[in-house]
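Entry: chain A
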Amino acid sequence: MDPITSFFHMGGYGAYVWPSFVITLVVLGALFANSLSFLRAGETALKELQDEDVATEDEASDEA
Partner candidate 1 sequence: MRRAFEIMRRDLRLALRQGVDSLMAVVFFVLAVVLFPLGVGPEANILARIAAGVIWVAALLASMLSLERLFQTDYDDGSLELLALSPVALELVVLAKVVAHWLTTGVPLIVAAPVLAVLLDMDAQGFVVLIVALGLGTPTMSLIGSVGAALILGARRGGVLLSLLVLPLFIPVLIFGVAAVDAAIGGFAARPHLMILSGLLIGAVALCPWASAASLRQSLE
Partner candidate 2 sequence: MLHRFANPTRFLRLSAALLPWTAGLTLILLIAGLFLALFGSPADYQQGETVRIMYVHVPAAWMALFCYSCMAGASAVGLIWKHPLADMAAKATAPIGTCFTFLALVTGSLWGKPMWGAWWVWDARLTSVLILFFLYLGYMALHNAFDDPTRGARSAAILALVGFVNVPIIKFSVDWWNTLHQPSSVVKAGGPAIHPSMLTPLLLMGLAFTTYYLWVLLLRLRAEIVAGKVRAVRLRRAHG
């Protein structure tokens, strides 16, 4: 058995060792991605609100 397959074979337990590492990395990655998108969504929403504020202030100053 050449080294590559033996590496994946994991002494016959590959079907358990690899999924546990893969699932761990996937879950941690997904949590990180979720947190990042949560932050980006908030920032864009805040930016839009602030732009609207600036817009309404400009209109107010035009009318005055």
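Here is how the candidates were picked: all candidates are chains of the complex that A comes from, given by their letters.
Miscellaneous remarks
Note that a residue touches a chain if its C-beta (ideal position, glycine included) is under 8 Å from a C-beta of that chain, and two chains touch if they have at least 3 such contacts; residues count from 1.
All of these numbers come straight from a predicted model, not from anything done at the bench.
Here chain A appears alone, and the candidate among 1 or 2 that touches it in the complex is 2.
The residues of chain A lying in touch with candidate 2 in their complex are 10-14, 16-17, 19-21, 23-24, 27-28, 31-32, 34-36, 38-39, 42-43, 45-46, 49-50, 53.
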